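The other protein chains are all here in position, but one chain of the complex has been omitted.
Presenting chain A:
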Amino acid sequence: MTGAPVVRGTVIEAGERIDDDIDTTDGTEPRDLRSGHSGNGNDAPTRRWNPDIDARMAAYEPSVEDVLSPTLDELSTADPERITLVPDAHYPFHPSTGMVTDPALVGATLSLLDDRTDAELAVAGTSSAAIAFERTTDYLGYPSLVARTGAELVDCSDDDLERERYVLTNDDHAVAVSVPVRLRESAVITVPTLRPTDAGAFAGGRRTLARLVDAVTDAAATAVAATRAIDPRGSLLDATTAYGESPYAANTLFAGPTPAVDTLGESLLGRSSTADRTRAAELEAMGTADSASELSTVRVTPVGPTADASGVDFEQHLATLRKRLDGASLPPSDATHPAVSAAYRLYAAVGGDAVPPQLDARGGH
């Protein structure tokens, strides 16, 4: 793990909220989450995946309400016209893999927002070269889910969406992104997953937002600029199932300012936003660096079955998360390494064999 930061957070207590710094690196006394959680109604503590989306929503709702309460309070007061959730819905991977936001978590959040606000609700994502957003959301079961609250599914790659150019600049740097206006005019909550991207970065809230904007700069700068342009109200990090080198039922939710939650996620995956000093300096110059003080605003709560299990040691839980997720990476590509392809071609030429199509450039179905 690189540069493991001290991660501080707020633990949700039953009936009250206690601002209590959690130092996962200094060996302070472990906390027993059993005594500090409001419960979720599950009778049988178990870490098994529950395929019933209604049961998962019911299990998530109390924890979402707890961990997202400052944001919910703020939205209740601010009374925005529209609230948009931006989940990690990039491809129809099964939610039990941790590779996408669990739609049940989005459903639970929509339900709470529907109860607590009068805002129009939306769930936004985008189509990619690989697959249309509509197809992804269909396969993940979003249409029936959003119908419960009347929320709208919005494909930000839709050409009909009005967009505006946003330029993030300072003395030395300028990054321009084209952002759907309705996102800029909406109260946005990102709901990313605790997983690595194809490129090995943390697929946090900023990168989830970055997929919704058009830009010509690199992924990190786009993520920063998209976040500044959209200015999300916060991030609800879905670590109910995380993905390290395999799925892990972490049964945890984190919430807070998007950059801070991202920093926490990066640390759990063994990434450090400060490891690249040049990049860190750039971000600092743009006013988007994540200060340690921001981390103390991240709230965390167990969710689902783990929340009811007795004797859960919170500090150990985070340490376990780090251990399980450190060095997270996706499975290796099917694409054969060029050197292997070259060697196979040489062998095939000498041995009179055919070259398997997998060693050719891919195409078609």
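Rule of thumb we're sticking to: a contact is a pair of C-beta atoms (placed from the backbone, for glycine too) under 8 Å apart; a residue touches a chain by one contact, two chains touch by 3 or more; residues count from 1.
Just so it is clear, contacts and distances are computed from a predicted model.
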{"item": "Omitted chain (choose from \"GNAT family N-acetyltransferase\", \"Oxidoreductase domain-containing protein\", \"ABC-2 type transporter\" or \"Universal stress protein\") - UniProt protein name", "value": "\"Oxidoreductase domain-containing protein\""}
{"item": "Full-complex contact with the absent chain, from A:Ile83, A:Ala124, A:Leu140 or A:Ala229", "value": "A:Leu140"}
{"item": "Hidden partner interface residues of chain A, rising order", "value": "51-53, 91-95, 97, 99, 103, 128-131, 138-141, 144, 198, 330-335, 347, 350-358, 360-365"}
